[in-house]
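Only one protein chain is missing; all other protein chains are in place.
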Amino acid sequence: MIALPLWIVPAAPLVLLALLLVPQARPALRALVPLAPLPALAAALASPAPAPVTLDWLMLGTELALTDTARPFLGFTAALWALAGWQALRLLRDAPGRDRFLACFLLAMTGNLGLLVAQDIAAFYSFFAAMSLASWGLVLQGGGAAQVFAGRVYIGFAVTGELALFAGLSLGAFATGETRLAAMAGPEVPALATALMAAGLLVKLGAVPLHLWLPLAHAAAPAPASAVLSGAMLKAGLFGLMTVLPLGSAALPGAAAGLAAMALAGLVLAPALGLVQAEAKAVLAYSSIGQMSLMALGLAAGLAAPAAWPLLGPAVLLLAVHHAFAKAALFLGVPAVWSTAPGALRAALLAALALLALALAGLPATSGAIAKTALKEALEAAPAGWQVWLGTALFAASLGTALLMLRALWLLADAPQKPDTAGDVALPWLGATGLVLAAPWLLPGGAAAAPDPADLVPPGLAAALALAALALVRSFGLRLAPPKAGELLGLFEAAPRPAPVLALPPPPRRGRTLVVRRGRGAVARPERGALAILGVAAALALVMALAPAGPAPVSAPPAPVTGEG
Amino acid sequence: MSPVVLFDAALALGVLGCAALALTLRDRTGTVAAFMLTGLLVALSWLRLGAPDVALAEAAIGAGLTGALFLRGARRLGPLRARPPAPAQAAAAALGAAVLSAALLWAFATAPAESLYPPRVAAALEDSGVSNPVTAVLLNFRAWDTLLEIAVLVVALLLVMTLSPPRVIPDKLGALVQPFARIVVPVAVLVAGHLLWQGAEAPGGAFQAGAVLAGAGLALVLGGVRVDRRVLRRALTALALAGLAVFTLAALASQAVTGALLGYPDGQAKAWIIAIEGALTLSIAATLCLLFTGYGRRSAR
Amino acid sequence: MVTETSLLVTLPFLAALAAAAAPRAAATLGMAATLANAGFAALLARALLADGARETSLGGWEAPLGITLRADGLAALMIGMTALVGSAVALQAMGRPAPGRPAPAGGFWPLWLATLGAMNALFLSDDLFNLYVTFEILGLSAVGLTALTGSRRALRAAFDYLSAGLAGSLLLLLGVALAYAEAGRVDLAAVPALVETMRGRIALALVLAGLAVKAALFPLHFWMPAAHANAAPPASALLSALVVKTALYVALRLSLEGGAGIAPARAALAVAGSGAMLWGAWNALRAERLKLLVAHSTVAQIGLIALALGVAGNPADSTLWQAAALLMLSHALAKAAMFLAAGRIAEELGHDRISGLNRTELRPGAAEFAFAIAAVSLIGLPPTAGFVGKWVLIEGLIAREAWIWVALVMTGTVLSAAYLSRVVSRCLRGGPHVAPGARRPAWHMGDVAALGLAVGALALGLASALPFALLETTLT
Partner (left out) sequence: MTPDLIYPAAGAGLIGLALWRLATCGDTLRRIMALNVLAVGIAMLMLAAGRETLMLAAGRETSTLAAGRDTLTRAAGQDTPQTAGAGFLQAAADPVPQAFVLTGIVVLVAVTAALMALAERLGARDGD
C-alpha cells in the first residue's frame, strides 16, 4: 500500500475549494465534493498509520500526525462528511446559494479533518476556527427568518468560544513555553488556561448552559449540514477536550464536579425541552445534547478518577462513534422521509429509522448497547460517591433518548411531503444506516457483548409513557404549545408589536343584578337600588336599636336583613 | 317669643314645601327654581340656627351655584321621561322613608346634645390665630378635613376634565347683561376680598369669598366673555390645582418647622392662615368656574 | 421633621396635581410616586414592628377637637396592601396605551394617585367625619377610573356607582350627625360610648349601612358588577382589589372599637356576608363574560370577608378578626392579578366571553397562568394567603362549635372552585373561538404585573407570619 502523505487529509478539500472558485470548472467539480474526505478515510484505515509530517515553513511550524485517539475520530468524521456531501449535492440540486453552501461545506470539512491531525496549537486553533466560522454559512443556508436568528445566535456563541479557546491556548503556551498541543494537558498549565480552553470546547460540545445555539442551528440548517454538525463537529469539541484535559494523569475533583453538574443538567434538560419541540430536527438536536452530556459525564468521571481513564477513554470513544453514525443517519433520513408521501413507502422508511432510533436508545444487539455496556463497565472504576449518580444518569439518558426518538418519529410520520425533494436523497442515508446496523460486527468486542435484559427497560418504559401521554392527550383534547425557538434567547427576540386585535362584539348583556331584571331589557332602574339602600338602612337601624347589646351570639340565628327591591 | 316660633314654623314649612315641589314638579325649570328657593330658605333658617357662615355658603354655593348647574343640566337633558313607580314600590319607599325619618326625628329630638367641642374651642381660640371660631376650626383645629375637602374639589375637576361634557356657550342675552356684569364683577371682587379678610374674626372666609368670585366669573361667562380661549382655560386650571398644592406644601412646611403636620408656628398662625386662605379663595373660585363651564371640545346650544 | 406618615398622605396628592398639570410626564411621575409610596409604606411597617403603634395629633390639637392620624398594625397592613397592588397595577398601566382618546388631564394617573392618597388618609384616619371626606375623594376618583374608557356602558356604570356611592356617603354622614348629637364628638373613641344607648346604636347602624353600600355588600351590590366589569383592566383591578376594601376596613375598625356592644351589627354583617357569598357565586356561575365573572366573584369574596368579620366576635375575646384582615389582603392580591390577567386575555382574544376562551391557535400563556394561580388563592388552597386566612377562620369557628358557619364557609369555597374552574378548564381545551387576526401579543409588562401579584398571593401564604406580626400591634 502506498504511504499516504498526511497533509493530504486537510489539503484535499482545500484544493477542491480553491478549484471551485473558478466558475467554469464548477459543474464538473461539484460531483467531487463527496470524494474530498476520502483521503482522510483512507488515512484513518491505513495500516500502519501514516507517518507524521512536519511543515516548518507553515505558521509556527506545523506538525501533522495521526494519534491513536484521533484515528477513530478521523475515520467516522471522514465517512460522515462523505455521506453528507453526497446528500447535500442531491438535496440542494436547484437551491439558490448552492455554491456558497458547498464552499462553506468544504471549508468546514477542511477544518474538521485538519484539527484531528494537527499537533501544534496554531494549526489546531486555525482548523478549529475554520470549521466553526465556515459552519455559519451552513446554518444560514436558505436565508429564512429562522436561519437568520439561528445564524446570529450561532456566530455569537462560536466567536465567544473561539476567543475563549484562543485565550486558553495562548495562556497555556505562554506558561509552558511549548506549542505542542499535547503539552496543553501537562501539569504546568495554569488552571485558568485549562478552564478557558475547556469553555471554548464545551461551547462546541453543546454542554448546558452553552448549548443554546445548538437546537437552533440544527433545526435551521439543511439536513446534511445538521448531520455533520451533530455527527462530526460536536465530536470535534469532544476530541479537543480529550486532548487538552489532563485525563488519566491528574485528579481534578472540583472541575470534575462542575463538568458532571453540566452533564447532569443536560441529561435532564434535553428530554424536557426536546419533547415539546414541534420539529423533528429540533427534537433530534436535543437528543444530541443529551448524548453529548453523557460523554461529558464520562470525561468528568475520568477527571475525578484518573485510574479509570484507560477504561473510560475507549468507552467514551465508542459512544462517540456510535452516536456519530446513528445521529447522522437519523438526520440524513429526515429529507428521505420528506420525499415520500404518507403511505407504505414512508412506513418502510420510518421502520428503518425506528431501527436507528432503537440503536441510539441502546437496544440490545446494536452499537448503542455495546457502547453503553462499555461505558457502564468503565464507570465501575469511578469513585464510590459517583456510582449512585452514574447509574441513575445512564438510565435517565436512555429513557430520555428513547422518549425523544419516539417524539421525533411521531413528528416525522406527520410531516407533510415536500415534492421538490428528490427521491435519491435516500441513498446516502441508506449507506449510513447500513453502517450503523453493521456496527455490532465491525466494532471491537461487539460480537462478544451479550444482550442484557436490563437494556430493554428504558425503551419499554418510554413506550409505555408515550402511550399514556397519547391517551391523555386524546381523551382531554390537550394541545402542546411549541415553545419559542431558542429557549431563553427567544425572550429577547424583538418581535414587532402586533396590530390591535379585531374585537368581536361583546356578548349580549343579560343582567343578573338587582338593578336589571332579565326579560326587561337593559334599562337600569336605579330607584330599586335606592329602595334597597333605604330598606337595609331602616332594617339595620331597627336591629341595632332593638337587639340587646351583649356577648356576640355567633351561632345564634341573627335578625334577618331584608329590604331587597 | 311666639312670633318668632311662628316665623320658624312658617320657614320650616316653606323649606319642606319648596323641597317637595322641587322633587315632584314635572317642569324642569320649575323644579330648579323651587330648588333654588329651597336653598335660600334653608340659608335663612340657618341664620336662625346661629350659623351665619354656613348660611352664606349655602346661599352662594348650595342655592346659587348648584342651581346654575341644575339649570345647565335641565337644558341639556331635555324633558322628564320618568315612568311612575310600581304601586308596591312606591308604598314600600314611602313606608321606609317615613319610618326612617320618624326614627331620626325621635333620635335627634331626644339626644342629650352635650357637645364636647365649645369649651375646647373657646380654650384654644386664643392660640388659633383667628377669632372667628368657625374659621379656627376650618383652618386650624381641623385643617386636615379642609385640605381633604379641597382635594375633593380637585378630584371632581379632574373627573370633569376626563369626561369633558359639552362646554357652556351662553345665549346672547342682549344689551342688558353686559352692563350688569360691568357692575356686578367689580362689586363681587370687592365683596370677596372683604369676606376673605373679615373671615378671621367674623363670618366669612375662603369658601364664601371663593363662591362670590366664582359667581362673578359666571356673570362674565354669561355676559359673553369667552372662556374657551386656551390660555385662559389653562391659567384657570393651573390656579385651580394650585390651591391644593399650596395647602399641602404648607402642611409639610409646617411639619418641617414645628414637627406637627399643619401645626403653625407660635404667633404666626394668623399669617399662615391668611396666606392659605388667599390661595384657597382664588383656587376655589377657579375650580367652581371650571366645574360649571366644563372642558368639552363640543359646545351645546 | 417630616415623617413617613405625613408623606404617605400628602405625597400622592402632590403627585396627582403634578401629573394633572403635566399630562405628558404623567406616567413617569405617577410611577415614581407609586414606588415612593411603597417605600414609605415599607418604612412605616418596619417602624411599627420595631416600636409598636403610634398616634399623631395633626396641628398639635388633641382629639376630639383635632384629628389624629393613627398608624397601627392593621392600618399599616392595609397601606402595604395598597402600595403593593398599586405598584403592580401602575406597572401594567405604564406599558399600556391610554384607552380611548388622549385624556386632557393625564388620564389614569392623577385619578389613581388621588385614590392612593385618599386610601392612605382613610386607613390612618381616626375620626368619623374625616372618614366621610376621604370616602368622598375616593368615591370621585374611583368613578373617574371607571369612566376612563368613555364607553357608554362605562359611563352608565359610573353614574350608577357615583349616585349609589353618594347615597352611601350621605347615610354615613347622617350617622355621623346622629353620633355628634348623641355623644357630642365624632372621633372613633366615641364609639364605645355610642353603643351604650339606643340612639348611638342607630347612628352606628346608619354608618354601617353607608359602609355596606360602599363595600358592595349584598344586597347593596347592585352598582358594582357593571362598574368593575366595564372599566379598563388596571382600573377594575384597583376598584375591585382596593377600593371596596376601604369600607370593610372601616367596618372592621368599628367592630374593634365597638366591642361587645356592636354584636347585633356583626350578626347582620355575617348574615349579609353569607348571602353575598351564595348570590355572588350563583351569578358568577351564570356569567357570560370573564370580567363579569370576576366582578361577581368579588361580590362573593366581599361576602366571605364580611362573614369573617361578623363571626369574629368581640375582639377583646378572640383574635379571629385577624382572619378577616388576612382575607382582605389575600383577596386584594389575587383579585388584582385576576383582573389584570383577564384584561390581557381579552386583549389577545379580542373578546372576553367565557364560552369562547377555548381556542386552537392561541395556547395558554402567562396571563392564563397568572389567572390560575390567583384562582388557587381565591379558592383558598394551600399554600396561599387565602388558605391561611380561611384556615384561621375555620379553626376558630370549629373551636366555637359554630357548625353552621363552618358549613357556609365550606359551601362558599366549593362554589368558588366551581365558578373559577369554568375559566381555568376552558383555557386548557381547544376550540375555534378566536377573533380573526387574533394572535398572542408579545411578552408584556402586564404579564409581569399579573404574574407578580399572583405569585405574591402565593408567597404571602408562606410568609403569613409577617402580616400576623403587624396585626399584633393593632390598637383595640
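Note that the chains take the letters A, B and C in the order they are written out, and that residue 1 is the start of every chain.
Criterion: a residue touches a chain if its C-beta (ideal position, glycine included) is under 8 Å from a C-beta of that chain, and two chains touch if they have at least 3 such contacts.
Everything numeric here is computed off the predicted structure, so don't read it as measured data.
From the options B:R28, B:R233 or B:K270, the residue with contact to the unseen chain in the full assembly is B:R28. Interface with the hidden chain, as seen from chain A, comprises residues 524-527, 530-531, 533-534, 565.
Residues of chain B that touch the chain left out of view are 1, 4-5, 8-9, 12, 15-16, 19-20, 22-24, 28, 31, 35, 38-39, 42, 44-58, 61-62, 65-66, 69-70, 72-74, 76-78, 80-83, 85, 89-90, 92-94, 96-98, 100-102, 104-105, 108-109, 111, 113-115, 117-119, 121-122, 125, 131-134, 136-138, 141-142, 145-146, 149, 152-153, 155-157, 159-160, 163, 165-166, 191, 195, 198, 201-204, 207, 284, 288, 291-292, 294, 300.
Mapped onto chain C, contacts with the missing chain fall at residues 65, 129, 133, 136, 139-140, 143, 147, 152, 155-156, 158-159, 162-163, 166-167, 170, 173-174, 176-178, 180-181, 184, 186.
Just so it is clear, only the chains that are shown with their structure count from here on.
Among the chains, the centre nearest to the mean of all shown protein C-alpha atoms is found for C. Chain A and chain B, compared by their mean Cα positions, are separated by 76 Å.
Chain B and chain C have Cα centroids lying 31 Å from one another. The distance from the centre of chain A to the centre of chain C, each centre being the mean of the chain's C-alpha atoms, comes to 50 Å. Counting partners per residue, chain C has 202 as the residues that reach two or more other chains. Multi-chain contact residues of chain A (touching two or more other chains): 528, 537, 541, 545, 563.
Against chain C, the residues of chain A that register as touching in their complex are 476-479, 481, 491, 495, 497-499, 501-510, 512-515, 524, 526, 528-530, 532-533, 536-537, 540-541, 543-545, 547, 549-556, 558-561, 563-564. Looking at the complex, you find that chain C touches chain B at residues 1-3, 6, 10, 13-14, 16-17, 20-21, 56-61, 64-67, 69, 103-105, 107, 110-111, 114, 117-118, 121, 129-130, 133-134, 136-137, 140-141, 143-144, 147-148, 150, 155, 174, 178, 180-182, 184-185, 199, 202-203. The residues of chain A lying in touch with chain B in their complex are 527-528, 531, 534-535, 537-538, 541, 545, 563, 565.
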